[in-house]
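Just dropping this structure here.
With one protein chain withheld, the remaining protein chains of the complex are depicted in position.
Let's turn to chain A:
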Amino acid sequence: MIRFILLQNRQGKTRLAKYYVPLEESEKHKVEYEVHRLVVNRDPKFTNFVEFRTHKIIYRRYAGLFFSMCVDITDNELAYLESIHLFVEILDHFFSNVCELDLVFNFHKVYLILDEFILAGELQETSKKAIIERMGELEKLE
């Protein structure tokens, strides 16, 4: 199960934070700080997995942005690693050539997309097409 998803830039600014387990605010800040520290200095040649407390962080870097997922120690690492990539492909498709600024100014869209992609800490939909079409439907409603 995905415990939380973080999208942070190299400076540690949070661009998206979604928690699927109940954490207090102070705990969230601490987690964001620690995860950033944990992943930011890792060599690109290292694994994309790093242990974090009793869980593990699966992370991937795209330009200056780190996408990190905290999952259970027994979860399938590569499957989650590729789900990060799928999410990035969806963002890329939606914003056509996504960059950090898109995510900053449209952070609310990113939350919407994420809600179509992951729910209750599990993958909900793995078809890029289905999610993009769904976003189209929702835009019409606004």
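Some points to look at:
In the analysis below, contacts are C-beta pairs under 8 Å (C-beta built on N, C-alpha and C of every residue); 3 or more make two chains touch, one makes a residue touch a chain; residues count from 1.
Operating definition for what follows: contacts and distances are computed from a predicted model.
Its record in UniProt calls the unshown chain "AP-2 complex subunit alpha", which is the match among "MIP18 family-like domain-containing protein", "KLLA0B08954p", "Protein YIPF" or "AP-2 complex subunit alpha". Listed here are the chain A residues that touch the chain not shown: 1, 13-20, 22-25, 29, 32, 42-43, 45-51, 54-55, 72-79, 81-83, 85-86, 104-109, 111-112, 115, 119-130, 134, 138-139, 141-142.
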